[in-house]
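Every protein chain except one is present and positioned as in the full complex.
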Amino acid sequence: MIINHPLLGPRDAAEFTYLGDASMIDRPDWQAEDAAEAFYDYAYLRDNLAGEHRELWYHEAGDRSWLVVTRDTTTHEISKVELARDVARARGRSK
Amino acid sequence: MTQSNRLSGGQIDRNTTVNFRFDNRSYTAHPGDTLASALLANDVRLIGRSFKYHRPRGLLTAGSEEPNGIVELRTGARKEPNTRATTIEMFDGLEATSQNRWPSLKFDALGVNDLFSNFLSAGFYYKTFMWPAAFWEKVYEPIIRRAAGLGSLSMEDDPDEYDKGFRHCDLLIIGAGPSGLMAALTAGRAGADVILADEDFQFGGRLNSETLSVGDQNASDWAAQAVAELSSIPNVRLMPRTTVIGAFDHGIYGAVERTGDHLPSLPAGKPRQILWRIYTKKALLCAGATERPIAFENNDRPGVMMASALRTYANRFAVTASSRVAIFTNNDDGHRTAADLHAKGVHICAVVDVREDAPVNYDYEVLSGAKVIDTKGRLGLTFVEVALPDGSTRTLDCGALGVSGGWNPNVHLTCHQRGRPVWNEALAAFVPGSNLPVGLTVAGAANGRMSTFGALQSGAEGAAAALDLKGAPPKLPEAEDAPVAQKPFWYVEGCKRAWVDQQNDVTVKDVKLSYQEGFRSVEHLKRYTTLGMATDQGKTSNITGLAIMAEVAGKSIPETGTTIFRPPYTPVPISTFAGRMKGQEFHPTRLTPSHHWAKERGAVFVEAGNWLRAQWFPLPGETHWRESVDREVRQTRASVGVCDCTTLGKIDVQGTDAAEFLNRVYANGFAKLAVGKTRYGLMLREDGMVMDDGTAARMAEDHFVVTTTTANAVSVYRHMEFVRQCLFPDMDVQLISTTDSWAQYAVAGPNSRKLLQKIVDPEFDISNEAFPFMACGNITVCGGLRARLFRISFSGELAFEIAVPARYGDALMRRLMSEGEEFDVVPYGTEALGVMRIEKGHAAGNELNGTTTALNLGMGKMVSKKKDSIGSILSEREALVEPDVLRLVGLKPVSPEDKITPGGHLMNAAGPVDAANDQGYATSAAYSPILNSNIGLALLKDGANRLGEKMRLVSPLTDLTVEVEIVSAHFVDPEGERLRA
Amino acid sequence: MRYSGFRVIKEALTGHKGWKPVWRDPQPKAHYDIIVIGGGGHGLATAHYLSKVYGQRNVAVVEKGWIGGGNVGRNTTIVRSNYMLDGNEPFYEFSMKLWEGLEQDLNYNAMMSQRGILNLFHSDAQRDAYTRRGNAMILHGADAELLDADQVRKEHPYLNFDDARFPIKGGLVQRRAGTARHDAVAWGFARSADSHGVDIIQNCEVTGLRIENGKCLGVETSKGFIGANKVGCAVAGNSGRVMGMAGMRLPIESHVLQAFVSEGLKPVLPSVITFGAGHFYVSQSDKGGLVFGGDIDGYNTYAQRGNLPVVEDVCEGGIALMPMIGRARLLRMWGGVMDMSMDGSPIIDRTPVEGLYFNGGWCYGGFKATPASGHCFAHLLAKDEPHPVATAYRLDRFRTGRLIDEKGVGNQPNLH
Partner (left out) sequence: MHDLIAITALGGTTPRVDTVAGVTCTENPAVALASVAARLGQEAKAQKALAKLIDASAPDVGQHAGGTIAAFWSTPDQWMIEAPFESHEDLADQVNSAMGDSASVTEQTDAWTRFDLTGDPLASVLELLCILDLRKISAGSVACCSIHHVGCFVLCRSPEEFSIYGPRSSAGSLHHAIVTAMRSAL
């Protein structure tokens, strides 16, 4: 597969390490009432979509950027690639 | 042996004669031949035996679709089983042997299978060999296994080298026949980066096999001229002998270039084959078409061949399979073969055409509305039995029969991403469907454009469309453009054994039986009868099998289904996929800065991930590794030892939020760590299990040097980048690995300070007061070399870790050894390191096994609840905090000489020994020369409350039971006085 | 129809006219006691045990394509019970015993071949882990042997001992392990279930689950609604899709595992072998092909195909371990969609939806589990309580922390 790195352009997916569903960016609040349940859900449950899937890839043999790749799990077609850091900020993550 | 079947003309080099051997007989051939054409030239028709019934088989085709003519090529370690004679380029000294026969090709004992074939019908083995139960394993299966298989491996290591390479292009053109050449000319002239690949050693495809003309030239001359022009275009790369084996995601194609298979032997350093990963913007499939057979009684005898193959052999290789040839066809193409052979002086016994309205010919007899109903000849064709329309029969005396059932487009690559071809009624064949790999289009016969002109035209159009070329299309040469309509004719009714898959011995009857037993989907048909599962992957049989299934099902072919193809297009040596990554080069090797020195010292090395580390340093006279290791431990604990710990991962963590960042990735706190101090850090995964441990040294307010275990250096770095970029993107933290930058040595033992004081520059005070336990700092050594000093201890002794730039590591180690002589300094390896950490009760790899929590390892209290750190929440789950969870303990055998077996299970002192009573397991073990006893670490249910308990450590696997006492894991200096000294 | 050698001879002499379809091709009834979704190995095995052992006759298996077309028809056919953890080993040993009697139970020769499996180790730490595992196997009543390097060399002289980047230090052997003819397993279970009255309905895709007031009433299919008292889902890689119809999110990701077969060769490999320092395992089929595989591609996918880097990775492992297979040719590659769970172990359990049961999370260990999975799922469906050897396969274990993590890589499915 080819991942079109937002900075480096097209790179072979073999240079990347896969983590999984981009929802892993949305780490729950450790002080919330239901933290235990929220962390269980966060760590273990997946939509596992057949179709468009947002997922985390790490450019291990490259620039060490974490990317959020939007890829169709039935065709492998990639429709969007973003820097995970930007996505994280957009989802309200900070420090 | 003379080449009795050689004709005039052809594209072989008659000026050169080469010698080759088949089944230990010598023959001659010419450059430009394949093994197949050379064997035919020498009137060798019997080449192999079929898989199941061991029937005599000869060549069926002239290409890579060949099911029958497969041999063992070369000898010794270079023997290649199952090699298609039709694709072996002739070279001087070539040696080939027939296979899957015993004792000889002419007389094959297992030929008796053929007599019992009626009992060995499709799937028979599923229905029998069941009684008595034990017999399957002991009797039936061994026999089946010996009979099965085709060629044999040499059982020697493959001596050749293989490369991998990477190429990029705008347009990859797959196949260099008329459409491929025309496409390449169009794209190349337009300035595009083009790669033109073809599996053949000679470009031209069918053009080399035909007597047609292109423009005012003979077809093969036009091809040669096109190749000449293409090789003059710098942006066109020609790759002959290169098979594009697969279409993978996003325009990546796998291609195998056979750089050395046509050479008698490989030049030094040169690869036999290269696996290319070709990155394309667009690709154009010009793979042509494959002629399909007609099934009839005994259609598998040596001499029964595809009509187009006979034509290829005659026109390209100047060879005929026999001086007397008959043709069996359902279309005009078969007549073309007759005409070409006749023109070359071969006697055409007759053309048997199933069509009532077959074209008439005055040079030879044409039998219209006739069918071949049987053939004769045990090891080679002698007679052909023909049924005429009037019901009478005719016997033709001929040595070869050319069969033509029409043509199937080579759609294989269009299916590699599970796209399905569609049925074309006019062609009565499958053509590429709509669901192609992205960026791939198809031209020429592969796309159903069967005429020469159609191929040239669609090649040009295909290239222009793929590259979105503007302007007028190139002028095309004139060429044959006969309309092609194929009326399907799959098999001759009423025959007993008509072969569909000739290699796997699947007959028309087998297909019908498959239907009868309910195996009606195409996949069931293939799996039940093994149709199309042979080394040719059914290139000449799948469609016929499917058509027969459709007929018995009374459905149309598209209703019945399609068969799709998987990579690789043709089989590829496993070595080719491995390339250079083999033997010692299987993985990169990482060497420590003291490696060359350690080698001089005769160290024994051990793999630690990709690293090689000194395991121990034997001295002359030491015969057992234990002697060396015990000595290294004793000397270190008694005076001072040095160990290369460069392999530990080192990560530079800087930024104003560095401390808070570490607070999140470590379970214990780092915010309050003072500058100049180091702290042990425990890292959890989000699921609460221990991920790694190490130290973080605060070199400055905003600068930490973090260490990881050797094994987890890469994954911890990745994890920290994840936390930095994905979880806390607004933290001011910068990370970079410095593992390789610094040569880092542990200097341990009561005299470690004294030794270091001799090399650390005087302006740096490393006394206990100035540089206490867990201190760290930048210093200089040996007169001004920048270095880092950490007062940390893995051994439990007074110890330091000193780091210098890696290029000086070798010199520093030598210096430590020379300066340390007065203290009797000893270098120690990973074994002694392991012994001392076990004596000290430090958890390491065997304990950090990914299923242990901080609580399990006796560090539960380190997990701070006052802050947000990864893993702290899930580490609290009910099952992870139950009272009897595993706890890290020490094991001491009641009799000190009893060995502790890591992986042994703990059982109560009394009671049954079984899984139900399992109490835990031993993780690590060592002999402690300090305690003069074997010792070990274990994870034991409720272990913290069972100190002093006697238990049994059982290892039925190694037949050991040892009585042990549960003790604290801290065997040596539990109070830690030594390391604070 | 009973199969036997005599039957084969009789049919041969009478032109094979007597062979009947191996299973019927029925139209779905309006309602069944139990519907099993998925006509793969596990679904068909479930149907077999439901009908033969648990006396359930009003059962249907609905399959969207043709039976045996999923992972049971596209795996590397390895059968073993060499697990380490208490949650797993009893289940897989139970499965092994079922395999050992399968031909007789099914009257169908699935060619179970107990030629043994050898797991090689290349470091002391690996040896220790295998020792722990081998001891666990024996303590659970299975068989295991630990070989040192010399013993391995004696049995497998062709392995790379002299030029290895990661030298072989020994191996863990289970002699009772082996391989079976994967397609025949599906067909054998189907034939038996069919003969006990189970309706096997092919080309019948489940498009929805009808759930009212928290109870599952049946399945919507491409052939219409089919009612049921109980619905069991055994769809492996499609677990996410089907359970998604019930609004459930699972601790499972779908990944592709590629497998490979070489051209047919005369016998070279006496047993199943796994490489401990790379991603490679291999056995040789009765037909002579080397059947091998390695690691999953590593990204979520429902496409039954993989990519080149993993093909290369697997072959690199193969050549590093046994350079003598280098000139054998890779004939065919394919992919199966694996239901990779969050701790690498399966789930056989009820769900929050009454009447809806789930069987999945087999990762790439599903084939060897086929009989036990079917048996235990049938037990759960018939008796509404877990079979004794499958009590650990609970859906809530990720919440409670009662994980069954053989590899110790945690909640990252593509590492299991």
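The first chain written gets the first letter, and so on, giving A, B and C; residue counts start at 1 in each chain.
Following the convention adopted for this analysis, a residue touches a chain if its C-beta (ideal position, glycine included) is under 8 Å from a C-beta of that chain, and two chains touch if they have at least 3 such contacts.
Quick caveat, the model's predicted, so the values are computed rather than measured.
Engineer: What are the shown chains in contact with the chain that isn't displayed?
Structural biologist: A, B
Engineer: Which of B:R807, B:K865 or B:K950 touches the chain that is not shown?
Structural biologist: B:R807
Engineer: Out of B:M731, B:V747 or B:V889, which touches the unshown chain?
Structural biologist: Result: among the candidates, B:M731 touches the missing chain.
Engineer: Using the touch definition up top, pick the residue from B:G471, B:P620, B:P762 or B:G784 that touches the left-out chain.
Structural biologist: Within the whole complex, the residue contacting the unshown chain is B:G784.
Engineer: Take the complete complex as the reference. Which residues in chain B touch the chain that isn't displayed?
Structural biologist: With respect to the unshown chain, the touching residues of chain B are 161, 163-168, 193, 268-271, 274, 277, 279, 580-581, 585, 587-592, 595-596, 610-611, 646, 652, 654-657, 702-703, 730-734, 736-742, 780-786, 804-808, 810-812, 815.
Engineer: Which chain A residues touch the hidden chain?
Structural biologist: That gives, for chain A, the contact residues 7-8, 11-12, 14-15, 60-65, 83.
Going forward, only the chains that are shown with their structure count from here on.
Engineer: With centres defined as the mean C-alpha position, give me the chain A-chain C separation in Å.
Structural biologist: So the centre of chain A lies 30 Å away from the centre of chain C.
Engineer: Could you work out how far the Cα centre of chain B sits from that of chain C, in whole Å?
Structural biologist: 22
Engineer: Roughly how far is chain A from chain B, going centre to centre by Cα mean, in whole Å?
Structural biologist: Result: the chain centres lie 28 Å from each other.
Engineer: Multi-chain contacts only, two chains or more: what residues does chain B have there?
Structural biologist: Correct list: 248-249, 252, 277, 686-687, 874, 877.
Engineer: So which bits of chain A are touching at least two other chains?
Structural biologist: 1, 12, 19, 40, 43, 76
Engineer: What residues on chain B touch chain A, complex-wise?
Structural biologist: Interface residues on the chain B side: 248-252, 277, 279, 438, 657, 660, 686-687, 714, 718, 721-722, 725-731, 868, 872-874, 876-877.
Engineer: Spell out the part of chain C that touches chain A in their complex, as residue ranges.
Structural biologist: Checking each residue of chain C against chain A gives 238-241, 244, 249-254, 298-303, 307, 309, 342, 398-399, 411-414.
Engineer: Tell me, which parts of chain A touch chain B in their complex?
Structural biologist: Its residues touching chain B are 1-2, 10, 12, 17, 19, 24-25, 27, 30-31, 35-36, 39-40, 42-43, 56, 58, 60, 64-66, 76-78, 83-85, 88-89, 93-95.
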